[in-house]
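Below are the structure tokens for one structure; questions will follow.
The complex is shown incomplete by one protein chain, all other protein chains being positioned as in the whole.
Right, chain A next:
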Amino acid sequence: MSARGERVRAAVAAADYARLIAAIPYAGYLGIGVEHDGEARRYRMPYRDELIGNARKSALHGGTVAGFLELAMQLDVLIAEAQPRLPYAIDFAIDYWRSAGPHDCIADCRLIRSGRRLAQVQAECWQQSRDTPVAFARADFLLRAFDDDDTTPAPGD
């Protein structure tokens, strides 16, 4: 296993999520954190002005909500499946249900299916109340076995 794979696996095993996030620069840029709500994992993107997409309406940029949900799902697969590397996203789709206001975003993920090579995940994003979710997303990820974690993912090449 590569040194990075070893570090990622150690961070997952120790539930050292800050170290996990630090290994993914874009997750760090969005400020994503992993939290626990009882048994369930939950993901948070703290509000900051840079995430605004519409200054007149103080609405978050839809792309930041999409990016947050993709990362939350990816992290959830990484942690649940103890992957040596970030699972490779094949595709991603998002439905916007409400405009996201200038508040923290929280994501709950649901790992629908996880096979030998493919993980299929859904996520919902909400802000101040879980009863009024702002977006729903789904994504598929390629999983990697521990013995082939040094191969660079390159679907299509």
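Criterion: a residue touches a chain if its C-beta (ideal position, glycine included) is under 8 Å from a C-beta of that chain, and two chains touch if they have at least 3 such contacts; residues count from 1.
By our rule, contacts and distances are computed from a predicted model.
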Assign the chain not included in the display its UniProt protein name, restricting the answer to "MaoC family dehydratase", "ATP-binding cassette domain-containing protein", "Thioesterase domain-containing protein" or "Amino acid ABC transporter permease".
"Thioesterase domain-containing protein"
Residue positions on chain A contacting the omitted chain are 2, 4, 23-29, 49-56, 60-64, 66-67, 70-71, 85-86, 88-96, 99, 152-157
